[in-house]
Every structure is written in structure tokens, then in C-alpha cells.
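Below you'll find the structure, written out as C-alpha cells, and then a few comments.
Missing here is one protein chain; the remaining ones are kept as they sit in the complex.
Letters A and B mark the chains as written, and numbering starts fresh at 1 in each.
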Amino acid sequence: MAETITNIVVTGCLYTLIAMGLTMVYGMLRVLHIVHAGVFAVGAAVGLVVFQTLPVGFWPALFAAMLASGALGVAIYHIGYRWVLDAPRGTPLLVSIGLFITLQSLLEKPFLLGAYASAFDAPVGLPRVQLGALAFTPAQIAIVLSTVAASGVVWLVLNRTRLGLSWRALSEDMNMARSLGVATQRAVALNMFLGSAMAGMAGVLVAVYENAVSAHMGEVVAYKAFVVVVLGGLGSVLGAAIAAFVLAAFEIGISTYLGGLFPRDAIGFAVLIVILLFMPTGLLGRRFD
Amino acid sequence: MSDALLALSGLSRRFGGLRALEDVDLEAREGEILGLIGPNGAGKSTLFNCLSGHLAVSAGRIRFAGRDVTRLAAARRARLGMARTFQLGKAFQSMTVRENVAAGLGIAAYGSFWRSLAGRASGGARDRRSNAILERFDLRSQAGARVRELPMGVQRRVEAARAFATGPRLLLLDEPAAGLTHGEAEAFAGMVRGVRDAGVTIIVIEHNMTFAMRLAERMYVLVDGRIIAEGPPEAVRADPAVVDAYLG
Partner (left out) sequence: MDAYLISVMTFIGIWIIMAMSLNLLVGYAGQVSIGHAAFFGIGGYTVAVATVKMGLPFPIDLVLAAVVSGILGGFLGLPALRVRHDFLVLATIGINFIVVAVFQYTPALGGAYGIVGIPPIAIAGVELLGLGMLLLVAAIAVALFVLKALLLKTWFGVRLIAIREDEDAAAAIGINVASTKIWAFVLACGGAGIAGALYARQLGSVFPENFGFVESVTVLTMVVLGGAGTLIGPVIGAIILGGLPEYLRFLHEWRYVIYGLLLTVLVIFERDGLMGPESRLRALLTRLLRRAAAEP
């Protein structure tokens, strides 16, 4: 039981990290940002490469991965999304899908990650923590701390900075915000940067936690992240966090106590569909908050 | 009351704490052109949305053509003979003018899947009827144009033509003169009278008082969700409560 709870906490944190970045991008651009999962995988890859080739520890590698992922996110905006923001709905989605396929196929190349998973064995330099009956390994502590820190930063930016204000304005009405002089390109770029950096962070943390980096590690994550984002009310950051833990609880709860009746991933979707049937706007269907 | 084509009693619509419509009584008699005026935000479009079934009512009843339609879906009301246009203009953008009108003609076939399959949307008799309608709304010369490429004024005429094509008993026009030049508004007023002469009862929402006064034979004035006056245009115009609401 204790292990189930720690599992739920850790998984919930990971889902929160990934979904938060996705919600930020969706909230602003209204694009189903599928390539977020590709950025996730690239983050893990960069983290691994930096850790293995440079004489630095886990945390600098994580930081490098976040920078690289953030930059990739901005590049994706300039290469793809910028041109199709006012196109019919299917178009930006396909741009995202096209970029996702490209990224994954590139990562598969032998000179990058290759076709098989690589190990990512990095000591995080944190102690084991015991909270009553709950025992957390160092990797798990790293995940929880990173999530709390990242969430704190996002909350601060969204609610206490001019940048956050401009994000909320842009998410309401991009054209109007633009004409009101909100420095659009910069705000959008920073939004993509921060959201993608969080994807990269999640990628490294998952890679270290599961001791595996592979080109396709983003695929399953892509679906889960969307389940969380939708449940949380597309565009609500707080909702995404709540939904992340709800999903983690459901998944782990059901698969622990009902055995292998159904794959964990499908459970997430079943939950999603049931919730959509009763609450078509998700748990907290509001814009940026 | 019971022989009016349309009768509302005690109609209310609330949004949370906001009372958009409060206890509205209204009736439309067969063959008249009824005007519904009021300042911005008075609830006129909300009233239309409740009438046509696009918005549920909070309280009250709507009787149309002898039956209680309060809970009836919008499409059912349309098939019973209630047609409308929308304030923002909702002509089908990717279709041509002719196709929009033809879409209205198909109303009898929309009741069931199999009946929809049985008829063709163009050809012979249908085209002749379309032409007559296009003629009536002065759209014949633009019949083949795609709606999204037409100016807003023309688009609204297309929408009105499509509504007329459904063969309604009651036609609700939501701000038909908005954005029209004086000449266009006059021409449109003429078309509306022609529609009425063809046997259709009309209710017009207008923000443009002059246009409404000239067209309507009887008016209701809606302010803050309530009816504050009713009667022929001259009487309404002189009513102190009405003057107050518009100027105060």
C-alpha cells in the first residue's frame, strides 16, 4: 500500500511536468502539440549525451537538457507553427505530427540513439527519504523536488510577471493582444521555451528513473500527456496538475488491484472518455491559470 | 391569445445571477410585421435564441402554430415553420449563393436519414424554385458566387433567402439592417414586405430605430430583459418610458 502511494506521487509528478508544458503551449497557440513528446525524448537524449561525454554530474546534465529542449521548442515554433496559426484546425496538428515523425526517425539513427534503448545510470546525489510509512529513493526525491520547483516557477511567471500577463492576454485573443502591443513573438517564444524545457526535464527524469533512453520513449507519453491536458481543461495549468494525479491514481490503483486485465495505458483513455461524456470541458475548463 | 401564431407567456432566461429575460409576454399575429427594439444588451437576441430553440428557457412557455414548443429542439421548430437569421450572419461560407438557398429547400427531406437519401439537392423543379427565391432577394446575378467572397450585406440577404426557402410560417430576422447602407436597407425593407405579402409572419429585431419604425406595423420594446412598451410605432416612439430608456 505504501509503495502504491509513493508510485502514485512519483507518477503524478512526472505526468504533471509533461502535461504542464503541453498545457502552456496549447493554451497559447491552440495547437495539439504532439511533437511535445519528441522534445521529451530529445531532452532525455541530450541529458544522456552530456552526462556521458562531459565530466559533470546529473544536475548539470539535466540543466543542459532543459536548455536544449527549450531551444528546440522555439525552433519548432519558427519552423512549423508560425506559418499555420490561422489555418484550418487539421493543419497545425499535421505539422506537429510531421515534425514528431521526423524527430523520432532522426533519433533512431545509429549516430544518435539507435534502434535500442540505452542505459542512463546517473546518481542524483540526494538521500533516501522516509516519511512515515512512505520510502522514497533518491531518484524519486529528485522527481518530486524538480516538479515542485518547476511548478513554482510556472506559477510565479504566470501570476506575478508581466510575461505571464501577456501569455494570458495572448491566449484569450491573439489578434487583439497583438494590436494592443503585447510583444507577441517574444512572449510566444518564451512560452515555447519554458514549456519545452519542462518536457526535456521530464525526459531526463523518466530516463534516469527507468534507466532507459530510447527514440520512441515519447510515444506512450504523448497519449498520456494529452489525456491529462484534456482532463485538466485544455489550457488550465492547475487543472493539468490535478488531472495528472487523478490519472496516476486511477492507473496505478486499477492495475495494482485488478491485475493485468487491461493495459495501464488504455485505462487512462477509458477514464478520459468517461469523464468527457459527463464533463465535456474537463475538470477545470478555463484558460490560463 | 390562443389564435396568435406565436405566443410567449412568462418567458424568463437567467445566466447564473444575470437575468437576461424576465417574465416576457409577447404575441405575434398571423400576417403582421412585428418589431422588437431596445437598447444594446436588452436581451433581444437572447429572446430570439429562446424562440428558435437555440437556447433553453429558464421559465415560461412558448406556443407556436397551436402547439407548445417550449421544450422542442431547434430543428423540430424549424420543420414546424419557424425560420430565422442570426445577428452575426450565418450563411454557409463554402457553398455558393444558390447552394445556400437550395439547402433551405431541402427542409422537408431532413426529417429522416432515408428521406434525405431519396432526394437530389439540385435539378429541375428545385432549380426553378431557387431561381424564384434568388430573384425575390435580388441575388440572381450572384447565384454562382461563393458566399465567403461576398460582402457582409449580401451574405445577410443570402441568409434571409435561405430562411425563406424553408417555406416558413414565421420568420425571425435578427438585425437585418446592420451594416447596410441606407439604400440597401430600403431595398431590404421592400423584400421583407414582399415576404410578408407571400404569407409569412415576420418578427424583426432592430437596433436601428428608424429602420424598425418604418418596417414594423406593431412593436415591442425590450429593456433590461423586460417588455416596457407595446403598440404601433408612433405610440411607442412617443412613450416617455421608451424615450427614457434610449436616451437616459
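Methods note: contacts are C-beta pairs under 8 Å (C-beta built on N, C-alpha and C of every residue); 3 or more make two chains touch, one makes a residue touch a chain.
Because the structure is predicted, anything quoted here is derived from the model rather than measured.
Peer 1: For the chain omitted from this view, which of the shown chains does it touch?
Peer 2: Counted over the whole complex, the chain not pictured touches A, B.
Peer 1: From the list A:A2, A:V56 or A:A87, which touches the chain that is not on show?
Peer 2: In the full complex, the listed residue that touches the missing chain is A:A87.
Peer 1: Which one, A:A2, A:I97, A:A119 or A:L145, makes contact with the chain that was left out?
Peer 2: Answer from the full complex: A:I97 touches the omitted chain.
Peer 1: One chain isn't shown here. Among A:L17, A:L32 or A:L170, which residue touches it?
Peer 2: Checking the options A:L17, A:L32 or A:L170, the one contacting the hidden chain is A:L32.
Peer 1: With respect to the chain omitted from the figure, which of A:L106, A:L165 or A:I254 is a touching residue?
Peer 2: Selected residue, touching the omitted chain: A:L106.
Peer 1: Tell me, which residues in chain A touch the chain that this view leaves out?
Peer 2: With respect to the unshown chain, the touching residues of chain A are 26, 30, 32, 79-80, 83-84, 87-91, 93-95, 97-106, 109, 219, 223, 226-227, 230, 234, 261-263, 265-266, 269-270, 272-273, 276-277, 280-282.
Peer 1: Going by the touch rule given at the top, which residues of chain B touch the chain that is not shown?
Peer 2: On the side of chain B, residues 52-54, 73-75, 78-79, 83-84, 86, 90-95, 99, 102-104, 106-107, 109-111, 113, 115-122, 159, 162-163, 166 touch the unshown chain.
Just so we're on the same page, only the chains that are shown with their structure count from here on.
Peer 1: Which whole number of Å gives the spacing of the CA centres of chain A and chain B?
Peer 2: 49
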